[in-house]
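Take a look at the following structure, please.
A single protein chain has been omitted; all remaining protein chains appear in their positions.
Letters A, B and C mark the chains in the order given here, with residues in each chain numbered from 1 onward.
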Amino acid sequence: MSDYSRDEMMTVAAARMLWNGCVCFVGIGLPSAACNLARLTHAPDLVLIYESGTIGTRPTVLPLSIGDGELAETAACVVPLPDIFSDYLQAGRVDVGFLGAAQIDRLGNLNSTVIGPYAKPRTRLPGAGGAPEIAAHAKQVFIVMKASPRSFVTALDFQTSGGHFEGRSKSGARGGGPAVVVTDVGILKPQASGEFALAAAYPGIPADEARAAIGWKLAIAPQPETIAAPTAVELAALRALQARTAAAHREPVRLPIQ
Amino acid sequence: MSDYSRDEMMTVAAARMLWNGCVCFVGIGLPSAACNLARLTHAPDLVLIYESGTIGTRPTVLPLSIGDGELAETAACVVPLPDIFSDYLQAGRVDVGFLGAAQIDRLGNLNSTVIGPYAKPRTRLPGAGGAPEIAAHAKQVFIVMKASPRSFVTALDFQTSGGHFEGRSKSGARGGGPAVVVTDVGILKPQASGEFALAAAYPGIPADEARAAIGWKLAIAPQPETIAAPTAVELAALRALQARTAAAHREPVRLPIQ
Amino acid sequence: MTEILPLSEAIARHVPDGASVALEGFTHLIPFAAGHELIRQGRRDLHLIRMTPDLIYDQLIGMGAARRLTFSWGGNPGVGSLHRLRDAVEKDWPRPLEIDEHSHAGMAAAYRAGAARLPFGLLRGYIGTDLPAHNPNIRRIHCPYTGEELATVPALNPDVTILHAQRADRHGNVAIEGIIGAQREAALAARFLIVTVEEIVNELPPAMNGVLLPHFVVGAVSHCPAGAWPSYAQGRYARDNDFYLRWDDIARDRGRFSEWMRRHVQGTADHRAFIQSLRRAAA
Partner (left out) sequence: MTEILPLSEAIARHVPDGASVALEGFTHLIPFAAGHELIRQGRRDLHLIRMTPDLIYDQLIGMGAARRLTFSWGGNPGVGSLHRLRDAVEKDWPRPLEIDEHSHAGMAAAYRAGAARLPFGLLRGYIGTDLPAHNPNIRRIHCPYTGEELATVPALNPDVTILHAQRADRHGNVAIEGIIGAQREAALAARFLIVTVEEIVNELPPAMNGVLLPHFVVGAVSHCPAGAWPSYAQGRYARDNDFYLRWDDIARDRGRFSEWMRRHVQGTADHRAFIQSLRRAAA
């Protein structure tokens, strides 16, 4: 399969990391696409939890928001949001949590709060949402972010959620922290020090291109892998999902008002 | 109406104290009969909460247990039991809670735990159940107990739930404590000191009979009332309810097993 | 993966002697069949946990299966005493029983904390009661904002929770309808969850806002029709109030109790045989 985008490569790479039966705490956007692609291909019994309260969701189209009606209608059940955070995430029942952010540092700490000082930010970002507790309590965290030196930085403006920060083991965090950072230029994994290094390359994207996109001095893991290009089956499933999604979201909204 | 039992008088007297719209935390037995009698007569919009989790229950027959199917089927909704105790009782949304016990003292403190020492009781009673928090947090508590010197005592063997005990106002209790003790020989209400005195008599039951049935030196409230005998309407409603209940409970149980 | 297996195997594999076990269900869906299987397999030294011990714990305690009891109300609902529980507490028969006694509100908070894997539960409770004086597990903390004192209870995290429910699917998802008491919290608080069900279906419909325990929190499912008898299953069969009354007589006497248990529980292979044995005795 020669003709695919870098977004498609990222999505497929992330999807392949999910195993059948895996319990995923899913965010909107690429994580949702990756999880549903996995569910529609090699992992039919993947369990999707959206923080809005849907458990075991099996949408036929991708949601645009974290709480679309499609998620509720196809869920095994819908529970109150506080239950999701206390009885599922905090209780250690989530195998994989997905996170993205505006900034990441070499230890996988993330910033989605502010650029500039907190009290008077240059750019106010949306904020934490579920991130601090996903980062702490999911058994593994998969980070998905497009790489650029502005995002992959040596020092965060604000630490919204924790990666392999010093003292993690005594912090009360129950999960293992970020296991991988899936980018559009390759896949980073933490080394013994907790620092993320290039662990796998995509076809046709040399390590130098990855290095140029990462703000810290990116190390190369011993024996880096090369990821296979998306298969025809994967691409077809992903594109069909996206086409169904686009069609569904074109349907006009009918309001019960004259 | 001349022909009625003392139990019927107690039940009717308790029912009359409930007002339309009142939110009642109901126990099994006489409180359940009184509440449903009130609902079927003068207080059709009485809200019944059973600790099993049913809210706004409208049973046509009396439940034998606190969690009968009839309660769930006729409830506005069924919620988890922890919600009942935290979000309804503790939150101060219960107007009237009913309690009974094996022993009561002059301040309305109750014992339903043990007779004899706790570690080696002569008689092990069922225990607290919802009582401590009902006694603390219901806006008013109605106590219903048959009077006898063994039950209405000068000193409890164990204090399971609190009445007008010393320090109540600083204890964190949110409710007003016991407002009345309905017995089969008359109705007691707390005086300024917190001590329960005879405040209302039933037709044909002299104060001396009440005094003889109470283990502490029973005071008579200033200007005690006399309660009217049950009306024909009340007795008919109560007896019909009890007849329906007896008939319903005679139906054999059919199990899905050969 | 949820195991779907016979109740006898589920108990044999997952409930060892000495385990802490919560058989929950508040009047409704009490897992009697599972309790009987614990007795058949001769479990000992159990730490039994349950808000309302009910007849099933009266039976387990009377058979000497329990070392300790965590509870908040131990009676025969609407009838009176649990005579076997009383005999154990009052006279150490057939063996002494440690008591960890709470109020309903306290047990509910403890289960909820367990479900959330918090170490303790918080309530404005145990006010005006002697319980904290006799139970060192009930403590107090101060609010870090207002300074006021609140009660705490340690989280309940049973080694095994056992529930009965109406339906499971072949994946192990469990759907419950009707009064649920603290079943959901007890289930999520458990290290391992066993559910007996009236029926196993291929797929459950989406529950939307209904009560569903997703398969990844369910360890084992066993098909066990009438598994809640003499308790009930909403929409399936009613509570056998008559048996609750009769139990008062059976349990009042040590000999009669032991004979009843020997004949109907220990002398039968499974729940179906137990029900049939009772029917023969009644005929």
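Just so it is clear, a residue touches a chain if its C-beta (ideal position, glycine included) is under 8 Å from a C-beta of that chain, and two chains touch if they have at least 3 such contacts.
Because the structure is a prediction, the values reported are computed rather than measured.
Enquirer: Hey, which of B:75, B:153 or B:214 is the one touching the hidden chain?
Expert: B:75
Enquirer: Determine which one of B:9, B:23 or B:153 touches the chain that has been left out.
Expert: B:23
Enquirer: Have a look at A:9, A:24, A:131 or A:153 and name the one touching the chain we're not showing.
Expert: If we include the chain that is not displayed, A:131 is the one touching it.
Enquirer: Looking at the whole complex, which of C:4, C:97 or C:180 touches the chain that is not displayed?
Expert: Only one listed residue reaches the unshown chain, and that is C:180.
Enquirer: Spell out, residue by residue, where the missing chain touches chain B.
Expert: Within chain B, the residues touching the omitted chain are 21, 23, 45, 47, 55-56, 72-78, 86-87, 90-93, 174.
Enquirer: Could you list which residues of chain C touch the chain missing from the display?
Expert: 117-120, 122-124, 139-141, 143-146, 148, 150, 152, 154, 176-178, 180, 208-211
Enquirer: Residue-wise, where is chain A in contact with the chain that is not depicted?
Expert: That gives, for chain A, the contact residues 28-29, 51-54, 64-69, 71-73, 78, 80-82, 85-86, 89-90, 109, 113, 118-133, 135-137, 158-163, 165, 168, 171-174, 249, 251, 253-258.
Going forward, only the chains that are shown with their structure count from here on.
Enquirer: In the touch network of chains, how many steps separate chain A from chain B on the shortest route?
Expert: The fewest touching-chain steps linking chain A to chain B number 2.
Enquirer: Using C-alpha centroids, which chain lies at the maximum separation from chain A?
Expert: Relative to chain A, the chain whose C-alpha centre sits farthest away is B.
Enquirer: If you average the CA atoms of chain A and of chain C, how far apart do the two points sit, in angstrom?
Expert: 40
Enquirer: As a quick test, compute the distance in whole Å between the mean CA positions of chain B and chain C.
Expert: From the centre of chain B to the centre of chain C is 27 Å.
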